[in-house]
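One chain of protein is taken out of this complex; the other chains stay put.
Note that the chains take the letters A and B in the order they are written out, and that residue 1 is the start of every chain.
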Amino acid sequence: MTSAFLVAGGINFDVPGSIFEVALFALFALAAVIGAIVVVSASDPFVSALSLLLNFVSLGVLYLMLDQPFVALAQVLVYAGAVVVLFLFVIAYLGDRREVFSDRRRAKLVWPFALLTVLGLGGILVGVIIGSDFPDTVSKLADTAAGHDFGTPSAIGETFLTDYLLEFEVTSLVLLVAAIGGIVLGLTGRARHDRMRKLMQTRSADQQKAVHASAEAELRRTRRTAPTAPRTDTAADADGGKEPAS
Amino acid sequence: MTVSPEWFVALSGVLFAIGAAGVLLRRNALVVLLSIEIMLNAANLALVGFSRVHGAHDGQVFAIMVMAIAASEVVVGLGIVVALSHLRRELDTDDMTELHG
Partner (left out) sequence: MIPKPELQWLAIGPELITAVGAMLVLLIGLGKGAKVRGTVLVLSLLTLAIALGFTIARFHVTTYGAFNGQVDSDELANVGRIIALSSALIAVVFGARGRSDDGRHGEFHALVLSAVCGMGLFVAAGSFVSLFVGLELFSIALYVLCALDAERAASLESGLKYLILGGLSSAILLYGTALVYGATGTFDIAGVAEASHRGVLVWTGAAMVLGGLAFKVSAAPMHWWTPDVYEGAGTPVTAFMSTATKSVAFLVLARVLTTSFAPESDAWVPVVAGIAVTSIVVGNVGALIQTHLKRLLGYSSIAQAGYLLVGLVGWEGSGIPALVYALIVYSAMTLGAFAYVLVLERDLGRDATLADLAGRGWIPEGRSVLVALPAFGMALCALSLAGIPPTAGFFSKFALFGAAVDHGYAWLAFVAVLGSVVSLAYYLRILVELYMHQPDEARAEAFAASLPAPSVAIDESGDPRDEVMTGEPSHPVPATPVRTPGRAPVIALVGVLLAAATLVLAFVPEPVLDLGCDAKMALLDVGSSCTDHQAAEETGGSSTDAAAASPEDVAPVE
């Protein structure tokens, strides 16, 4: 199969036959696999995130080879441009803390299992895929229903806004939920952080002791009020239904 | 010899397995999140490859939606990791002493 996109870019691999195409596939497939392996095996998350970039970009090229320039573009923009950068930001923000635990304890035990998982699951999947005959493998784009429009932004836009309109809308709701989550979690984290810093700044030992003492008093108070016997003040007072004054 | 879409799908199987190994075996929350991304990408490659096999756009459209959804998941995941890092200095999912499970 040929890639209209690459041909348009001046690369014409119709002439040297498909060998060029096979080489291209092999190169980027290898890059994707190596990228994935490094992501999984690197001890430093920073290295992992960077090799994820390699994996994503290689996949982008593979999408181009599948005649799907729009998905390739989205892949590079969304994944490489947004997701990986987000990861890198967080890793940079965490600084040293990212490496506090880097699987050294398990390293020796783990590798046989890792190999087994990869070989087992991968073997099954690849075997199934290679072993099954596809209904009607279309190799020439002109023969397909989509024809020459295949993979163009306009064709994808049309499918998106007709058949998949509902999902398109719901995806926006998913993004809204994620935004709420990001904000709420960020604020929660900040609030805790501030509280911690405040206590760290109360340098005098007396002050710290006072803080601890009051916390302990609170603890004792809750413990004492809780398990007294026999239970008289369980929540049954549907008739008296006052909210407790702690 | 030509490159047929099945090759791409087979490659996606390999990537999926690598990602699964990462999720199951690594204990660093960040790396686990990255491994999940690899798995979702592998699924995307399969969708796109099959979309090419069938000559239909459904697979590609689904793949683009998966990208948006995966990004949302990352946002929430990293949000929790950052909030947690304020709380503990370790991001080790194995060391979660609060939940012994």
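Rule of thumb we're sticking to: a contact is a pair of C-beta atoms (placed from the backbone, for glycine too) under 8 Å apart; a residue touches a chain by one contact, two chains touch by 3 or more.
As the structure is a prediction and not an experimental result, all values here were calculated from the model.
> Tell me, which residues in chain A touch the chain that this view leaves out?
Answer for chain A: residues 124-125, 128-129, 131-132, 134-135, 158, 161-167, 170-171, 173-174, 176-178, 180-181, 184-185, 187-188, 191-192, 195-196, 199-200, 208, 211-212, 214-219, 222-223, 225-244, 246 touch the chain left out.
> Since one chain isn't shown, list which residues of chain B touch it in the complete complex.
9, 12, 16, 19-20, 23, 29, 32-33, 36, 39-40, 42-43, 46-47, 49-50, 53-54, 56, 58-59, 61-62, 65-66, 69, 72-73, 76-77, 79-81, 83-84, 86-88, 93, 96-101
Note that in this section only the chains that are shown with their structure count from here on.
> Could you put a whole-Å number on the gap between the CA centroids of chain A and chain B?
Using C-alpha averages as centres, the distance is 6 Å.
> With touch defined as at the start, can you tell me which chain B residues reach chain A in the complex?
Residues in contact with chain A: 1-11, 13-22, 24-28, 30-31, 33-35, 37-38, 41, 44-45, 48-49, 51-58, 60-65, 67-76, 78-87, 89-92, 94-95.
> State the interface residues of chain A toward chain B in the complex, per the touch definition above.
Spelled out, the residues of chain A in touch with chain B are 1, 18-19, 21-22, 24-25, 29, 32-33, 36-37, 39-40, 42, 45, 48-49, 52, 55-56, 59, 62-63, 65-68, 70-71, 74-75, 78-79, 82-83, 86-87, 90-91, 93-94, 97-98, 100-103, 106, 110, 113-114, 117-122, 125-126, 128-130, 134-135, 137-139, 141, 143-146, 150-151, 155-156, 159-160, 163-164, 167-168, 171, 174-175, 177-179, 181-182, 184-186, 188-190, 192-193, 196.
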